[in-house]
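There's a structure below that I have some questions on.
Of the protein chains in this complex, one is absent; all others appear in place.
Labels run A and B following the written order; every chain starts at residue 1.
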Amino acid sequence: MTNNGRKIKIQVQNLTKRFGDLLVLNNISFNVYEGEFLCIVGPTGCGKTTFLNVLTKLHPATEGDIYIDGEPANPQKHNISFVFQEPSTMPWLTVEQNIRYGLEVKKVPEEEIKKRLNQVMELVGLKDFRNYYPRQLSASMDQRVVIARAFAINPDLLLMDEPYSQLDIKLRYYLEDEVIRIWREMKRTVIFVTHNIEEAVYLAERILILTPKPATIKKEIKVDLPRPRNFADPEFVNIRNQVTEMIKWW
Amino acid sequence: MNAKASPAEIFSRFLPLTSLLLIIIVWQFAATGGYFGKSLPSPVAVVNQFVDMLAEPVGKTILGGHIWASMRRVLTAFAVAVLIGIPMGLLMGWNKKAEAIIKPIFEIFRPIPPIAWIPLAILWFGIEETPKVFICFIGAFIPAVMNAYTGIRFTDPLLLDAARSQGANLRQLFKEVAVPSALPAIFAGLQNGLSLCWMCVLAAEMVGAEEGVGYLILRGMDMSNPAMIITGMLIIGAVGALIAVGLRYVERWVCPWKREISM
Partner (left out) sequence: MEARNIDVKSEISCQHLYKSFPGMDGNVTEVLKDVNLSVAKNEFLVILGPGQCGKTTLLNIMAGLDSSDSGEILLNDVPVSGPNPNLGLVFQRMALMPWKTVMGNVSMGLKFRGVSKKEREEKARYFINLVGLSGFEKSYPYQLSGGMKQRVGIARAYCSDPEVLLMDEPFGALDAQTRYMMEEEILRIWEKAKRTVVFVTNNIEEAIYLGDRIVLLSRCPATVKAVYPIDLARPRQFTDSRFLEVRQKIADNTDLAL
């Protein structure tokens, strides 16, 4: 599949994971294109956590491998950043220190750090809060710090694991729009895992649907709707129903 | 779970045994090498001593008799401590007034090691059985009370609310919610209490006794028989471990639901 002439950034090839005799991931292969926003949805208990752990190299795969820019993925070499559902800012660091921390770990030169700090804090609207501690921030600002931190290291791959599933609808809408805006600005490759199908259709350029355990890819759906997308648009509803059917009725 | 264990797994399973074996080997070499003179018997000598004592009396009775003598003291003290301590702890945890009255006393007595009571116990009760049982009682009593108390105090208020909304009265809340939810903590207290009890009995027996494992150890010292001392020490360890395992089984039987409270 060609993807607007974009080159392949991430290649997942024949990814298989067994725990003893238990097959959890069954021969998963897919590509993610440079700068793409990919959503992954799947039924409960489809081995999503295992999938992410293998994808990020936290656990070794039983078979298959992941390539970034054609090389085997290596957390020491490639920049992979995460956004989880749980607040993951470090409470003892200020907003600026939180964002800076990841850059320092990656040994980014000081000048570059300053440049990027300014860029992302401007982008997420945290400039006036750079010396605040996380406990002084609201939930949404905390989330913005996490997003800023994730984008600041210019990740080769940004993984988001149900970051908004516990938020009120209005705040979720707001942050969804926010993440799309930042993604368009920063042009990073994003894999966004969610259980919320509407959210997937709202965000994704492409949706991968997983089967129940052992997980494999059931279907790939392209979402070619203009942004900002409209939940009530018949085309949108159509795609949403299509995905729902595939997850709900086996 | 998996059928075949890799060599590495087998190796790691045997690691604890390896370390034990290593200690015995080092011990054997140290003993036969004569670095400690006669004060360190070899493992073989200790085993021989153990077998001898099974049949041959030391003082008044054979080994089994000594173990039973210590056990008797421990179990008597433990039973009394449980019978008084747990109700007291439950009361303290449930009733704010009882807590206010009783807790300060415990705050004072808790840091005093049970062994510190030995001189007073001898002055009060002489040197017969009573002071020994008393020392053991102190050892078991404090953990029994404190754990029953904290167990009740840490009852999840949500569960109390749930029972209240189901129409439970105060007595039912206590019996049906607070006590069962405190059981795991109470058992942890019993574990602690019993092992403390067992340690106390040895201390008490060393001060003056004619039978018991503590007496054996002291007798071994008097007779310059280190093998007897070491046999006594190993028996202490083994009995203590058996008691802990036994209690764990009782706990599993009394609390068949999964442990959700760990102290």
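Here is the rule we use: a residue touches a chain if its C-beta (ideal position, glycine included) is under 8 Å from a C-beta of that chain, and two chains touch if they have at least 3 such contacts.
Quick caveat, the model's predicted, so the values are computed rather than measured.
> Touching the absent chain in the whole complex: find that residue among A:19, A:84 or A:231.
If we include the chain that is not displayed, A:231 is the one touching it.
> From the list A:23, A:93, A:171 or A:217, pick the residue that touches the absent chain.
A:171
> Looking at B:15, B:108, B:158 or B:245, which makes contact with the chain not pictured?
B:158
> Of the residues in chain B, which ones touch the absent chain?
Residues of chain B in contact with the hidden chain: 156, 158-159, 161-169, 172, 176-177, 180-181, 183, 255-258, 260.
> Can you name the residues of chain A that touch the chain not displayed here?
On the chain A side, contact with the omitted chain comes from 43-44, 138-141, 165, 167-171, 173-174, 195-196, 198, 231-232, 237, 240-241, 244, 247-248.
We adopt the following convention: only the chains that are shown with their structure count from here on.
> Report the inter-centroid distance (CA atoms only) between chain A and chain B in whole Å.
Going by mean C-alpha positions, chain A sits 53 Å from chain B.
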